[in-house]
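Only one protein chain is missing; all other protein chains are in place.
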Amino acid sequence: MCRSGTNPDSIAVEIDDTADVSAAPSAELIKELVAANQILFDQGVVDAFGHISVRHDKRPDRFLLARNMAPSRVTAEDIVEFTLDGEAVNANGRRVYLERFIHGEIYKARPDVVAVVHSHSHSIVPLSIVKGMRLQAVFHMAGFVGQGAPVFEIREAGGDATDLLVSNNMLGAALAKHFDGHDIVLMRGHGSTVVGYSVKQVVYRAVYAELNARYQLQAMQLGEVTFLTPEESAACVRNVEGQVQRPWDMWLEQARSRRN
Amino acid sequence: MCRSGTNPDSIAVEIDDTADVSAAPSAELIKELVAANQILFDQGVVDAFGHISVRHDKRPDRFLLARNMAPSRVTAEDIVEFTLDGEAVNANGRRVYLERFIHGEIYKARPDVVAVVHSHSHSIVPLSIVKGMRLQAVFHMAGFVGQGAPVFEIREAGGDATDLLVSNNMLGAALAKHFDGHDIVLMRGHGSTVVGYSVKQVVYRAVYAELNARYQLQAMQLGEVTFLTPEESAACVRNVEGQVQRPWDMWLEQARSRRN
Amino acid sequence: MCRSGTNPDSIAVEIDDTADVSAAPSAELIKELVAANQILFDQGVVDAFGHISVRHDKRPDRFLLARNMAPSRVTAEDIVEFTLDGEAVNANGRRVYLERFIHGEIYKARPDVVAVVHSHSHSIVPLSIVKGMRLQAVFHMAGFVGQGAPVFEIREAGGDATDLLVSNNMLGAALAKHFDGHDIVLMRGHGSTVVGYSVKQVVYRAVYAELNARYQLQAMQLGEVTFLTPEESAACVRNVEGQVQRPWDMWLEQARSRRN
Partner (left out) sequence: MCRSGTNPDSIAVEIDDTADVSAAPSAELIKELVAANQILFDQGVVDAFGHISVRHDKRPDRFLLARNMAPSRVTAEDIVEFTLDGEAVNANGRRVYLERFIHGEIYKARPDVVAVVHSHSHSIVPLSIVKGMRLQAVFHMAGFVGQGAPVFEIREAGGDATDLLVSNNMLGAALAKHFDGHDIVLMRGHGSTVVGYSVKQVVYRAVYAELNARYQLQAMQLGEVTFLTPEESAACVRNVEGQVQRPWDMWLEQARSRRN
């Protein structure tokens, strides 16, 4: 490994480049991660900000994430490998995301998690700032939202003067702890982080978490809302999420046709 | 016929392929159904989920529905024939929609119905989860919505632990019974199902049901709403729905130009 | 002239075709009306329904309006001439809009009016159905909305069982009377009709009436609203509407580039 410092990435590269030659992630995984970046942008989940990572398929103590750039423009060459402490392994001096610690600390705390999306989608942010409000599953496509997603108030971990960014391991660990059995956490005044067991599933969840928030915001303006029961949520996760290939194929086609 | 089982489709094919040679649906009907899939996607009524069927023009005990796929990508080759029990006649091993029972049971219960759309459009879902709320006709394009569309609460038929999907004939029949003289039923936490007397009409209705929901949601936030009278609703159905060719032509042109 | 009847258009053609040879409208006016159709569609003011007319530049007792079709597809060949009673002069058997009487009766009642748009735009409809609500100018682009647009309740003129359409001269005259010094009238459960002194101005007004409605709906959900004073409205009409060429040029460019 390498020590943290003012320029950890370039140092990390020198130490790790040799050690990791035999453990390159599968080309298929990289391709999927690139496609996911394009889909999340095309579906409006991320704009120039927000990111998706996947756990390295050969080394569970590593994850893959684009360098610091707009998701819509990510290609295979832009994917960087990170340690779970958020240190870049092969950035080669390229800038990396300030909030990579979200991903590393979740992979540390949740060995079951394979992929992570952090975003600021349009209905999640307003929901995150209403006092006492919690995102809760309202329709069958979003069973994974469950019975009230926790809200991460960064002031509890970082005080009243942060920039709201999860920009170090301490804050990342505090966020990871908030999951507490849930698969999505809202971040007050910031957005959300959602986890999944594959790239395709976590993309599906990020898209439908936004829709769940949108529907919940609209419905709560008109009266009392019927949420899914815990058993309905669980059944929806089991049965509906088996269909993720269908939207994935369509979203990818759309993202690529709109790009050209 | 064929028995239900773990792989009913492939069995169905062996039995029925011979029997039905002389009764192929008209090519025009298939073409219309394919166009309808593209329009419903382009108009935002369906995303990767949702489906439209039409009753077979030669055999009223059969209906036509795409195989399990995103509506935007459906072609004539993807249309599968089903019995009213939801058994595929010529799927040839292709996967079919879990919720085909919605269609079959409605065609059984409503001999007048020629076409059915099931969707999760953006303003219908929030309306479906507000306790005590009913979709009701608010403007002249949506007279068919009438004086308060019934809401199908799947818990009454399937208990508190379903995945909300209408995935068997019992649930399909329960839904079909809810129509009770209406042409649209909302499904709590799920979406809606709308019926019509032609493919073009049911597409028109699915588009304008969504708009009716959107306007109703907006208006009810500001005060008491004037709904159509029953007589106004009936007059709108008689006179406005005679115009369905006009939007159909335009929507088809739009869907095709945006696709290429 | 010609008598009303089951097929007035074809009769009208036979009588009027000769009489009008020397009074063709200017090609420029036709071109402008075609462009207006495309802009209104591209800006979302009309969908497959809604229409725009202009008073004939050579004969103030005639107006020009497309035949019954989606506005987005109108070309110069589709423009039909009508008497102020809504009788087609040169339809040559082509179908015409059911609601042409809106236009004719306004041109009769308001000799100052040069152009009329009737539409069902997305924020106007909900505003039209909230009891006691009136559209009122909230920003400088929509001074013409003034101090509370009248709402036309068709039940007062046509009873409780109409299809809400202004489908004869009696209803058209009742609507025209509602203007009463205003330049826009909302139609309950239907949409609005706006008038102007040129094609470009009325298109501008139809676009910004929709925006005024949208902003007013949003603001009224949060508290008491500051509307424009009558003097501010008048000053905005005088000064801002002098700029209509600027949006016109841009909208036309957009409409044409999105069409190809």
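Residue numbering begins at 1 within each chain, and the chains themselves are lettered A, B and C in the order written.
The working rule: contacts are C-beta pairs under 8 Å (C-beta built on N, C-alpha and C of every residue); 3 or more make two chains touch, one makes a residue touch a chain.
Source: prediction; values computed, not measured.
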Problem - Displayed partners of the chain not shown (whole complex) - result: A, C
Handout entry: Sole residue of A:Leu33, A:Val125 or A:Leu228 that reaches the chain not shown, by the stated touch rule
Key = A:Val125
Completion exercise
Among C:Ala157, C:Ala174 or C:Ala235, contact with the omitted chain is made only by C:Ala235
Fill in the blank from the handout: Missing-chain contacts on chain C, rising order, are 138-141, 143, 211, 214-216, 218-219, 221-229, 231-232, 234-236, 238-240, 243, 246-247, 249-251, 253
Fill in the blank from the handout: In the full complex, chain A touches the hidden chain through residues 47-49, 68-70, 72-73, 98, 120, 122-123, 125-127, 129-133, 160-165, 167, 188-191, 217, 220-221
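As a working rule, only the chains that are shown with their structure count from here on.
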Practice task
Go ahead and align chain B to its copy chain C using Cα positions, then give the rotation in degrees, nearest 5.
Solution key: 90
Practice task
Averaged over CA atoms, how far is the centre of chain B from the centre of chain C? Could you give it in whole Å?
Solution key: 34
Completion exercise
Within chain C, the set of residues that touch 2 or more other chains is 221
